[in-house]
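All protein chains of the complex are present and in place, except for one that has been dropped.
Coming up: chain A.
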Amino acid sequence: MSKTPKTPVNTMPHGIQPRGERQRITVTLNGRERSGYCEPRDLLSDLLRHELGATGTHVGCEHGVCGACTVHIDGVAGRSCLMLALQADGRRIDTVEGLAPDQTLGDLQQAFQRHHALQCGFCTAGILMSCADYLKRVPDLDEAQVRDMLSGHLCRCTGYTPIVAAVLDVAARRRQAQEEKETSDA
């Protein structure tokens, strides 16, 4: 009786990852290829912390407000709680661990230490990752830009002032180092 419809809408599209089934996910985490197993509903933050043991990334609100879980996805700062682990498969993920690869603090972290830009430290990993991305894009930023960038993070200890000072300090030092390099190269 029934004719075949022109568009077979009831055919299952290919490539479905069924609920509840764990899939192998491979990411380049801080330069090293790492794999873990996640089901579709697991978040990138779950993959990092529970599967790969990269617990430097903290999870605060799990709905994108607090910013604690911010990491770099292909070099761009974003919330690891607002991304599925499956979406990260095959991509480059950088976390706070990557800022101190040989257990030596990077210049941004040293500036945070100098300025007491953290107390409990829960929010710090995410803030560092946002700053790292933003400083690359806007090397000579001003205080208003720093505060605008920090508005995507909640810190309940510092009142933000020492964080702003640390970011401005590291930007100034990087500019100075760049100038010195250019003078010595000349």
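The rule we apply is simple: contacts are C-beta pairs under 8 Å (C-beta built on N, C-alpha and C of every residue); 3 or more make two chains touch, one makes a residue touch a chain; residues count from 1.
Definition applied: contacts and distances are computed from a predicted model.
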Choices "Raffinose/stachyose/melibiose transport system permease protein", "TlpA disulfide reductase family protein", "Cytochrome c-type biogenesis protein" or "Carbon monoxide dehydrogenase" - which one is the UniProt name of the chain not shown: "Carbon monoxide dehydrogenase"
Listed residues A:L47, A:L84, A:L99 or A:C123, member touching the removed chain: A:L84
Interface with the undisplayed chain - residues on chain A: 7, 9-20, 39-43, 46, 62-64, 67, 70, 73, 76-79, 81-84, 86-87, 130, 133-134, 137, 148-149, 151-152
